[in-house]
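Shown here: the complex without one of its protein chains, the others still in place.
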């Protein structure tokens, strides 16, 4: 059986249209609107001149992340999680935070905390990977501004970071799944890649039937290709530095 | 003592720059990015083909609202309310819902519910009034689309609705307070006005010292003027109808 | 159409029967049973020789309030809010606290907190306004006892405070609505007035249709008249001071 | 060592002053203000023309109870339990409900529920026992009114019920402990007795050191005596029936 | 009517098969698998080198207990109490903690806390009494190890402690009720006895009809007999001391 071509006409190894809007909002230390196709995530970074209790007095900092979907982000309204984040939400925000921390030098950051918020304004698959790729840029901007403000000596981010989804649909490996593909994929995989090409997270799940070692290899190769494209976008973004911004509401 | 002129150079009876972006997101039935100065609120409307249990079988509909501030919307990060909405949040979302319901013909809507979400992307004072004015537009678009889809006969919204804040600062009555003025106002007032010039809500609070009947009158007059300007903006917006939109994620 | 006379035979500008029982309970620093018609609220004041964390070290005090309806206070039992106060409850207790603080000199109170509890034993409309008027008296007694105990130099309450409800029923402005009127009022308004005749809070809500500026004026005038009568009651009450009371359970 | 006489001058086998005010509030089906010394409990009964899900269709009813202390009921303010009832509260309300159910013929009640609320207005020891004794009277009144309204054929309460506290203080057995004795008792015991003299609940706890079989016997005898006196009070109360009361807010 | 003999063939004053497995798990300071018939409870003791805030600086320690049923412990699965312990659970864990504290010299323990966890692996009636009897042994072992480690001078447990259930079934007093008897008992009683034969807790509840003084006496006598047998088991257990165990995960 010949698999059906992708609904949006992309090749199997092609990302959706990508864009990163710097300083999408005006008050945060770093703020990026990351778009990957119809998936839009607003990533903002706030500074807390304190660290969690268990880290105090060690002289090193911390990066943590939260994730949320706005109720209107999906055709079927998403309920606000006012009684504690659900399992899926916790899983995603733990993944984002862990991934970012893997490329931050906590000692260089000093005893302060950077809180990254990924709020999904529109959801069409790949919200967690778009969050990670956008959050890295917002974090980079925030760190640049800490350098500009003389709070840290040099940007404590050690290398780039990007995330992509890959999956098996009708037995075929595809890169960057929109909702329509994601919801019927046999295997769904999220891969977080560091700038040096090595892996920070590999999470593959068989939704339908198990996957073989050869299929895993094929998916990993697709992911590596997608990450390379994202690193290109990030390089263009970080070629210019953000405008200095005083911390606080502008007069 | 001559009161200091306003930091942003406005006259006391002048609104901040206003804009309403139609269909700011792509999946909601109605979606407006309402901006009033540096205050930005994303208002989306979702359809629920059901009503709360206590209303079933009456053949009439319901409009309800939720309000939230994104964590990065303020220079000091706002914590997510994951253990239930705080008192201030509940007060605001009750106000938004009540105000919108005052200009909706629930019988004409039919036995369905429209859920309005006001998510503050950036907060610089007046988030609740900006939410109401923007939410009315998003609701109008959503209702137009229900008409286009043949689900209701005619738009069940009976008249326009707009909200403004007014206050006393250094003894002087001012319209549309930004955060800097709001935080030091002696009296803080929110007024919701219907298109016919009558009032839907009047909420005045003495933060510092009580206010006299004459001062109340002065503030009410300012509010009426501000609402008139907002009705102008809304008239321009509703002069054209929204594009038809199928309910659901686009193919 | 001639509007129906009031069910309880009152004139439109007439309050229900009012009474304030001093020291309705024996252990609180101040304790008043406030009755307004069939609405009964027990207002007690407790002393906390501490202030909320964010106020420490400033040398000034704080007054806060809580509100609750006993389950048996209404013909249809009211559920206990054991999973957090509902929106209405939070709105009311925020209103009570804010109103009381407007007439307290926090510096004169010293670094301590007075907690005011308004527990509704019987609810027949106007529970929030009866709470405020009664709470002011209980707070006054509590402050007098702090003076008697030598803890503060003079009573830190700057002036009297009273609250009334007014509303439009069948197009007619009426003072002090019982449940039966309140539940079918077109406009419902709560006004908190200071002893000098100025306003601390004005909250008007159109339940049915919006209200005009002229109607607002008429309601405000009714409210001023009602407050004047309540100030008379309060004057008689405060003409005598409370018995000294040691803080703690009597032997 | 001769034990100190009781602070309030009572003999060891003497109850505090007891009173039961019928229809202490106006809207509940039954409502009793039960006072035992300085301990005051408002007991109200509400009717729910439904039963818990697990009982439906069996044709028999249910009685349940809730217990709460008002914040101002104690010299040190009691926090409201807005995050779920504490262990002590749950223990007490389970005890009250279980005790009342032991003297109710659930089949005779029919498929409806009576909810008993015991709200402590003033707490000076023995709040749970005063609650039970007062609740029984409020329940009796409520059932009489169900008979008057023709909803049940005859009062489904099978016999009287009363509860007392007893304890060992300085090695001496005493009846009806106020707070001051309760807080330093070596053994604390609550006994619920049915009108035929038999026991519904016996709960004895060694706070300091264990108690012997002889001491248990002495405490049980004291409890039986106290209950006999309470049954006298109840007999006088039930000698007259409550006024008929329509269910709902009076016009 | 001749009552039916017990389903498991026991005499009315006979306990089920009893066993206590020392060090049932390897990491806790004390750990006992207590079995009473088909009821199995794992009792573990953990050390916290701190005490609750309200006890700090007094130089004396604290013992507290928690109780839980594993979901698979019963033929009908027991839901996890992830939204706070239910009333029954709180009642039981308060009982266990209070009972244990009655035989511990808190000053001798020093300013540290021992946390006792009773997790029911299999439930066939008598879970709270089996918990108490087993917890006492686990606590004894834990205290012995504190002595071995030189943290306390001598074992701070003052005397043995055991608990039994007794009840009236078909009018007949029986010792140690399995689920099948417990669920249809007219009277259900739990008695906690100290090594000197005196009582720490007596909790009797009439499930069906009240019980007389004579029946209470009969039940107390059965309980005393059962406790005597349990003390025999405990004596054999404590005749040997536990192996020394370093606090922490073994290498």
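Letters A, B, C, D and E mark the chains as written, and numbering starts fresh at 1 in each.
Here is the rule we go by: a residue touches a chain if its C-beta (ideal position, glycine included) is under 8 Å from a C-beta of that chain, and two chains touch if they have at least 3 such contacts.
Since the model is a prediction, treat every value here as computed from it, not as a measurement.
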Displayed partners of the chain not shown (whole complex): A, E
Listed residues A:55, A:108 or A:206, member touching the removed chain: A:206
Which residue of E:122, E:209 or E:238 touches the chain not shown here: E:122
Listed residues E:42, E:63, E:177 or E:219, member touching the removed chain: E:42
Omitted-chain contact residue, chosen from E:25, E:154 or E:212: E:25
From A:5, A:52 or A:84, residue that would touch the chain that is not displayed: A:84
Interface with the undisplayed chain - residues on chain E: 7, 25-28, 31, 38, 40, 42, 44-46, 48, 66, 68, 70-77, 80-85, 115, 117, 119, 121-124, 179-180, 247-251
Residues of chain A in contact with the chain not shown: 83-88, 90-91, 93-94, 98, 102, 193-194, 196-206, 209-213, 216, 220, 224
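In this section, only the chains that are shown with their structure count from here on.
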Averaged-CA centre spacing for the pair chain E and chain B, given as whole angstrom: 60
Multi-partner residues of chain D (at least 2 other chains): 83-85
Touching chain combinations (by label order): A-B, B-C, C-D, D-E
